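What you see is part of a larger complex, with each chain still in position.
First chain written, first letter: the chains are A, B and C, and each begins at residue 1.
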């Protein structure tokens, strides 16, 4: 197992130098799941048939958070993202699944942007619904796929 | 089950008016768990015996994120936090558990600050270790306890 | 006509000292109008009958901008806002009217927050629709009402 790339020799953290890496088109996909009571999910779904809705607020929060990633995760690079997309579906039981996809043309990848977008979208769902369901749990935040970088294509094996 | 408090009558989102709520001391505790390979956890633990370390970067990222909560979660209120504390322990298997506690003296609570701190600390752990373990999964992000508000004391039942 | 309160004696700008002013509940209301082609307004209205919609994105942008006011307007004070509300209606012809209301319990007022929310909501409408109507014009950004401060109640005379 190789070294942790964010820690320099003496154990000091640093932002990894990417200046020698090629500029390529890179895509990352991630997900998060919010488990809640069935009545909460129903409430979200009913609202979303009307005008304003929990999912739209969550979606925008996720997109905006993707753009703030380098200011949240200390050692991330600032990247001029080409695209951010966030989708929702139900994930079995009373679970809401959030899937994000981020695209960039740059020297480093956008895993953290995709994961941050998923996390903040999930936190926003919590915030919107916490008055009715404090027990909601956010989980399964993970990278689904990553392409375009030097380390090759990565895709998580379907398991769950 | 009551209405979602962030949506006004016509379905439009709004920031809930808290001006009639009393200023009280409020505390919230939350957690997140990062599941990883045993070798990754060992690497984090070894590093943390040296100087720089993954956990310290994650801790600072979480504290700083707590202060940015109102700019990440669209309908949250800006709150002048009194304290933010973040602790780590292992959670069984190759899991790292993050526990956060946020304190404020204000008209509304800090659940979202505690949850955001936990989430961003977990994302930072992912970022610091992703070069060796892309498959890490963040989960169990949830509120543990909340006190000081009008709605009374909330404590999640111990279950897992 | 009195002095401009943001400029100190020697002509230097400064953030006005509000520490002697009383903490009171303060409210400000503002508006903005976006003039567009009738077909653009129709498109906004049709979308808003579906799920995602221009107005909801604009609303959230305005709310989030209200919270960023002190970081946009150089001499504004950071204020822990109690509430932000944004409503839309049509304003005669093919015009969309945006009305904002901001509430705070603080030593200074929230006119700038109300005006900033209206402006950024309007800019977001432009951004969402610019692919179909580059000629849209934003206007009539103005303070409608202000209460709770030392200078008394202000309400703009109805004129237009």
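In this section, a residue touches a chain if its C-beta (ideal position, glycine included) is under 8 Å from a C-beta of that chain, and two chains touch if they have at least 3 such contacts.
Not measured: the values here are computed from a predicted model.
Taken as a whole, the complex in this structure file is built from 6 copies of one protein sequence, with 3 shown in place.
The definition used in the following text is that only the chains that are shown with their structure count from here on.
Copies chain B and chain C of the same chain sequence form an interface built mainly from non-equivalent positions, shared numbers / all numbers used being under half. Distance from the chain B centre to the chain C centre is 31 Å, each centre being the mean of its Cα atoms.
Averaged C-alpha coordinates put the centre of chain A at 16 Å from the centre of chain B.
Multi-chain contact residues, meaning those touching two or more other chains, occur in chain C at positions 56, 59-60, 64. On chain B, the positions that touch chain C within their shared complex are 8, 12-19, 70-71, 74-75, 77-80, 106-107.
Interface residues of chain C facing chain B in the complex, by the touch rule stated above, are 25, 55-56, 59-60, 63-64, 67-68, 78-87, 103-105. Across the complex, chain A meets chain B through its residues 1-8, 10-13, 39-40, 43, 47, 50-54, 57, 60-61, 64-65, 68, 71-76, 111-112, 115-116, 119-120, 122-124, 126-132, 134-143, 146, 154, 156.
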